[in-house]
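All protein chains but one are shown at their positions in the complex.
Residue numbering begins at 1 within each chain, and the chains themselves are lettered A, B and C in the order written.
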Amino acid sequence: MVVGMTTMVILVSCPDQPGIVARITGRLYAAGANILTLEQHVEEGQLFFMRIVADVSRIADTAEMREGLQGLAAELAADLLVKDADERQRLAILVSRDGACLEDLLSKQRAGEINCEIPLVIGNTEALRGIAEISGIPFYCVPSEPGVGGPHEHRLLELMAAARVDAIVLARYMKVLSREFVAEYENRMINIHHGFLPAFKGARPYHEAWERGVKVIGATAHFVTAELDDGPIIAQGVTAVTHQSSVETMIKTGREVERRVLGEAVRAYLEHRIVAHKRRTIVFN
Amino acid sequence: MVVGMTTMVILVSCPDQPGIVARITGRLYAAGANILTLEQHVEEGQLFFMRIVADVSRIADTAEMREGLQGLAAELAADLLVKDADERQRLAILVSRDGACLEDLLSKQRAGEINCEIPLVIGNTEALRGIAEISGIPFYCVPSEPGVGGPHEHRLLELMAAARVDAIVLARYMKVLSREFVAEYENRMINIHHGFLPAFKGARPYHEAWERGVKVIGATAHFVTAELDDGPIIAQGVTAVTHQSSVETMIKTGREVERRVLGEAVRAYLEHRIVAHKRRTIVFN
Amino acid sequence: MVVGMTTMVILVSCPDQPGIVARITGRLYAAGANILTLEQHVEEGQLFFMRIVADVSRIADTAEMREGLQGLAAELAADLLVKDADERQRLAILVSRDGACLEDLLSKQRAGEINCEIPLVIGNTEALRGIAEISGIPFYCVPSEPGVGGPHEHRLLELMAAARVDAIVLARYMKVLSREFVAEYENRMINIHHGFLPAFKGARPYHEAWERGVKVIGATAHFVTAELDDGPIIAQGVTAVTHQSSVETMIKTGREVERRVLGEAVRAYLEHRIVAHKRRTIVFN
Partner (left out) sequence: MVVGMTTMVILVSCPDQPGIVARITGRLYAAGANILTLEQHVEEGQLFFMRIVADVSRIADTAEMREGLQGLAAELAADLLVKDADERQRLAILVSRDGACLEDLLSKQRAGEINCEIPLVIGNTEALRGIAEISGIPFYCVPSEPGVGGPHEHRLLELMAAARVDAIVLARYMKVLSREFVAEYENRMINIHHGFLPAFKGARPYHEAWERGVKVIGATAHFVTAELDDGPIIAQGVTAVTHQSSVETMIKTGREVERRVLGEAVRAYLEHRIVAHKRRTIVFN
């Protein structure tokens, strides 16, 4: 991106049909936008997905262009998202006791590797208050009750609403959220699972990986759905292990993968590069 | 690709300017073509590259569409390539004594992993005659003379011409070719180098890697240019080594990487997915 | 290994106890053997495993040394294996229709990357007869009956016995073998599974991987046990995929991983580097 350039991200999903690219890019060209990147994907020969980044610096008022695109979307029966590429979204980070992913996200945000606001961190224990507050980010402790759902989820929703949160990152938050909570943040809540899904769901993936004697371990970032560790996968990473790797070693080396994979998924999300469809995601480059 | 579908590959390179995507896709839409995949890339904000795969099954005669695209290319000052996606190109494979890459290419061709004809294999020794002939492919032994260039290159060119060869693969061919020979097959001759370029050029990369004590070794597939091991890189792969890896071990495990990387580069070439520009390549997905 | 050197591989498994290394290496030193490599591993603080490669060139008759080691093994309650490192084992390869792994194993054997005899290839279809015979290896077609077990397994066992087979490689052999058959070749039969176990067991792992939307696919080489795709894992490899990867693409790029992983497992087996224990393997370097 060139300094001073105003860029827009346009995401389109619709039934596949001839002429989609021509019609949308034609409209942009007519409006004075210049395409910087364009990627499209056709899923199973039926569904069309496209992401365009366009330079709109030469357009005095983009309202008309947006309207034109909305009209076109209606004709194509398309879902359309048009976003200012520089707009910073607001992320809440939920944690429990393991602070490695939290620290990494905060470090990447400071370094500009992920472009967002982080208005609050919420823990279900006090363990990571220090890490959040040292970075000047408000920390709220909302202990979980036993079972799924309950008053603590209301408190979470209140805090999110008050902080005008766009999306949630579960950075090793060890508590299952209710179907209702999940529905509120459908395709807007990212979890890092410390296992190579669909293998090793649940709370002790490294222990199970050791028992099973695998030679590669992994981590998975995915959108949260009502089914545990079953949502659309955004990013996965792996690292080799050997018979010498104890569970403790796996936890340490696995953390490196978790951080990397979660950072990658969050960056993709913030750049509007992810579209979830059924149990799959399209992740544009 | 659906059986019975006729598809075309369209490759465009031109100075970047507004409206390229709109104009080309508009033309295809008007002609009745349906875009299956489209990828574009802008290099340094100045040069535009695009690859389109289009379903042209519904177009009775594509000649008119091709003409229209040629006219558009002229307006855009573009290089244009339009190819039938199913057309099988003809590859010559040049070898010396190490047969692993040759065997792998022949195996992949048989399995349909690379879609081409291999009308001949040429060795500068007799060592690999058996491997070629066992697969029913004519083998020619053209011993190299000392120095660069000379009569053996004329013989090579004659054999290529007689076999109507589209492109050449140097599958561990250990002889430097002359500037003139290289010019004949500019961006149509792929070499596999058993080192991670630009490190470890020359004939003994694994020995040098051992001496230098690297912890990762690699292989590089690249277009051949007049400068040794310096042409545009198409694909690279790596594998970890340790202090325990002897040169012999590196040669064995390196071979695995060489095969994989060369196969990947050849497949990309055959699918018209590579564009070379200066010392870089665009390799569309 | 230096030419003309006689080397032995010694594999020891026993309950952990002080002094094992000292006692065994002391015995070897006293006998005139020189240790080239030594690796040991203690599993869960209880079981001790060690592999030694020793130069025994200076020992006129190794019988006495072997006896001494046997005595020591009895004292340590150890399983002991002592093998001439140069002895070539005899492998049978079982196949169905996909020839990529077979071709790769034959190519690696010719290149000396795996050091063994391959006295026969058995298919449950005729599909790969040509690949075996072109390499001068007898091919037997033993069609499978429906269900598990039955006359075809008897025929397989006869063929193995006649060919004095040490171990079996299932190179994409698509037929479940009976508990009895498996027991005959416990820890001597290696299967390549085209999925990242324990995820995606069964016959269609790439289809399931596509449905689940994973971003990494893998292959697993493992010893065969009575439970399908559940034996001790020897080697695993992975490769990244994206939303653009169709099932067909996964099959193609997965094959590359299958070949590499199977080759690695077979090489480790032939070099006496694998010890299976419960559902895990120790794979010495």
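Definition applied: a residue touches a chain if its C-beta (ideal position, glycine included) is under 8 Å from a C-beta of that chain, and two chains touch if they have at least 3 such contacts.
All of these numbers come straight from a predicted model, not from anything done at the bench.
A.B. asks: Considering the complete complex, which visible chains touch the unshown chain?
C.D. replies: A, B, C
A.B. asks: From the list A:Leu76, A:Ala100 or A:Leu156, pick the residue that touches the absent chain.
C.D. replies: Touching the chain that is not displayed is residue A:Ala100.
A.B. asks: So one chain is hidden, and I want to know which residue out of B:Asp84, B:Glu211 or B:Glu248 touches that hidden chain in the complete assembly.
C.D. replies: Only one of B:Asp84, B:Glu211 or B:Glu248 touches the chain omitted from view, namely B:Glu211.
A.B. asks: Would you indicate which residue among B:Ile93, B:Val266 or B:Ile282 is in contact with the undisplayed chain?
C.D. replies: Reading the full complex, the residue touching the unseen chain is B:Ile282.
A.B. asks: If you put the missing chain back, which residues of chain C would it touch?
C.D. replies: 2, 18-23, 25-26, 28-29, 32-42, 45
A.B. asks: Could you pull out which residues of chain A are in touch with the chain that's been left out?
C.D. replies: Touching the chain left out of view, chain A contributes residues 99-100, 103-104, 107, 110-111, 113, 134-135, 242, 244, 252, 255-256, 260, 263, 285.
A.B. asks: Given the full complex, what residues of chain B touch the hidden partner chain?
C.D. replies: Counting only chain B, the missing chain is touched by 41, 43, 196-200, 211-216, 218, 232-238, 242-244, 278-283.
Everything that follows uses one rule, which is that only the chains that are shown with their structure count from here on.
A.B. asks: Between copies chain A and chain B, what's the superposition rotation on C-alpha atoms, in steps of 5 degrees?
C.D. replies: To map chain A onto chain B, rotate by about 180 degrees.
A.B. asks: For this structure, which two chains share the highest number of contact pairs?
C.D. replies: A-C
A.B. asks: Same or different: do the copies chain A and chain C touch each other through matching residue numbers, with over half of them shared?
C.D. replies: same
A.B. asks: Based only on mean CA positions, could you tell me how far chain A sits from chain C in angstrom?
C.D. replies: Taking the average C-alpha coordinate of chain A and of chain C, the gap between them is 41 Å.
A.B. asks: Two or more other chains in contact with one residue: find those residues in chain B.
C.D. replies: Where chain B is concerned, no single residue meets two or more other chains.
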